[in-house]
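With one protein chain withheld, the remaining protein chains of the complex are depicted in position.
Going by the order they are written in, the chains are A and B; count residues from 1 in each one.
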Amino acid sequence: MDILLQQLINGVTLGAVYALVALGYTMVYGIIGLINFAHGEVVMIGAMVAFTVITSLAAHTQLPPLLILLIGLVVAAPTCMLLGYGLERLAYRPLRHAPRLTPLITAIGMSIVLQNVAMIIWGRNYINFPQMIDKTSYHIGNALITNVQVAILFLSALTMVGLMWLVYRTKLGTAMRATAQDQMVAGLMGVNINRVIAAAFVIGSALAALAGLMVGTYYEIAHYQMGFMLGLKAFTAAVLGGIGNLAGAMAGGLLLGIIEALGAGYIGDLTGGFLGSHYQDIFAFFVLITVLVFRPSGLLGERVGERA
Amino acid sequence: MKTKGNFMGIPGPAWLGVALVAAALLVLPYVAGMAGTAWVRILNFAILYVFLALGLNIVVGFAGLLDLGYIAFYAVGAYLYALLASPHFDIHWPFWAILPLGAALACVFGVLLGAPTLKLRGDYLAIVTLGFGEIIRIFLNNLNAPINVTNGAQGITLIDPLSVGEFKFSTTSTLFGLTITGPQKYYYFLVVVAVLVVILNLRLQNSRIGRAWEAIREDETAARAIGINTRNVKLLAFAMGASFGGIAGGMFSAMQGFVSPESFSLLESIMVLSMVVLGGMGHIPGVILGAVLLTFLPEVLRYGVEPAQRFLFGRSVIDPESLRMLIFGLALVLVMRFRPAGLWPSRLRKRELTTEVTP
Partner (left out) sequence: MSDFLLETRSISKRFGGVQALADVSFGIRRGEIFGLIGPNGAGKTSLFNVLTGLYVPDSGEVIFDGQSLKGLKPNEVAERGIARTFQNLRLFGNLSALENVMIGRHVRTHAGVFGAIFRNRATLEEEEAIERRAHELLKYVGIERRANTLAKNLSYGDQRRLEIARALATDPKLLALDEPAAGMNATETAALRGLMEAIRSDGITILLIEHDVKLVMGLCDRVAVLDYGQKIAEDTPDKVQRDPKVIEAYLGGAIA
């Protein structure tokens, strides 16, 4: 088997999911400068809601599996969007003019709250996602790609194109970009700032729901703490690409996924067996630190010059 | 600053207050002991968190650098103590040798992390420090092969307790007819160190260095324009904060007798940061309050939630562990909502009320 190619395929799949989540972080950060720590939890809630819908439909109906998955998404996405809107409206908006770290602590608090709500509803154990798609594998050279991976890649690409269209071709998108540039001026120009900020949360949450469903289907497992590390990695990806930059979040996500997969596959060889694949998680952070030391604004980030 | 006629910067009348606090601190472990030894241990942890929060406060509160990996320095101190005072390598150094060494090693780690990264903008620094914290934890978790340094996820056990000659801090003994348990002994030791740490922090804040930190927090460009070497001053904040973490880690090891990577997760870093922000960033009494409150709140909830549920509903409706954390998370959100600057914010606001000194 071609290990390099195989790890690349796995990495790109994982990276696509990171990218979807990273977009949520980067949109919110780009507009209000907040690290929305609870975003990973939104992904988790998306996965959990989708799980509940899918399991009960699979048990009680004869609907075709793809339709069931679709219904799962159709329920999970609005739930997450509502959740994202609620977070912004109730937790963050009142703090818009508070000291910089205040909303960060609020975000951490919300993250703890959501995790424990999920634990109360779905329990503390790992949940097995029902296998809805019969896995088939295709050969690419000497490597394998499953239909689930193909679906993840295709859907992510489609979503990202849609997002780009939204941000660069619609009025809402223009308002979002204007607000990210300068909130006050955008407000003076008649942009409804509150609406734009809420939109960033809602759109990000919809992407999170999709990512949650994908992760659940891909790994066939869900857990109330799954959002934490995933969110962390996605945030890392957003920073890696240059936070606040949509293309950067996508590039950062893909890059991080690939680095992790290759790292896991090769770390043993690289270090003569000294470090094993348990060190997989180190790669993400190690690369992040290295990149930022040499490019302080991330790969695609704008250089922010000092202003006097 | 104005030290004439005072001792250690404390004005005369305030000594009454100091005496009262001292008396309270003196009897506290016996009061807590009546509720059970567990509460004395919790008290000790509260003091450890005070150390940590004060150390992080130098970095975040004074210098305005967001550090999300602070617990890594705590881990460095804790593991150094564990390795140099346990059967793991069969080394048994005395604590007074290891604690300063732990502070120094943590300080070195602080500089190693800070030197290349301190030029990064605020939130980028946050994620880099977070990554550093995770890297340290992952290494601790996996450095059991090929050479067993940290004993991996099992951690290191049977760590020597603090001892001075034949006097051991871990056992119960009788002094002048008074029974004193292990945790109570640790308590007194910790309180003495805590008083020193608080004085140290107050002095740092009211110094040329402390003012330079605050200048950087307020406006880095302006600070540079008046000649402050921001790189060095930031590094100093990082190194000082890290040293505090290192010492606290060493004491944690000794007190606990056991360390494992689990104690040094990101959640712990976040916890300490929450103490700093919730209490009142940059304000030493506020930070102490934050640390004490956030140590006790989950514990009080642990003991209070289950009986409350049974009293209200007659049975356990919700998993008490979840409920406890849920309330904790909500408390964070609510405090930030209604006290955005923290529960006990900085002296500056207060000083504002007594403005207009006569020339």
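Here are some notes:
Keep this in mind: contacts are C-beta pairs under 8 Å (C-beta built on N, C-alpha and C of every residue); 3 or more make two chains touch, one makes a residue touch a chain.
Computed from a predicted structure; not experimentally measured.
For the chain missing from the display, the contacting residue among B:T37, B:N144 or B:T230 is B:T230, taking the whole complex into account.
For the options B:L200, B:L267, B:A308 or B:L334, the residue in contact with the chain missing from this view is B:L200.
The residue touching the chain not shown here, chosen from B:I127, B:I180 or B:M240, is B:M240. Interface with the hidden chain, as seen from chain B, comprises residues 1, 3, 200, 203-204, 207-212, 214-215, 218-219, 221-230, 236, 240, 346, 348, 351-352, 354-357, 359.
Here is the rule we use: only the chains that are shown with their structure count from here on.
If you average the Cα atoms of chain A and of chain B, the two centres end up 33 Å apart.
Taken in their complex, chain A has these residues touching chain B: 29, 33, 35, 91, 94-95, 98-106, 108-113, 115-117, 119-120, 124, 232, 235-236, 239, 243, 273-276, 278-279, 281-282, 284-286, 288-289, 292-293, 296-298, 304, 306-308.
Across the interface of their complex, chain A is touched by residues 60, 66, 116-117, 119-124, 126-128, 130-132, 134-135, 138-139, 141-142, 145-146, 221, 266, 270, 273-274, 277-278, 281, 318-319, 322-323, 325-326, 328-333, 336-337, 340-341 of chain B.
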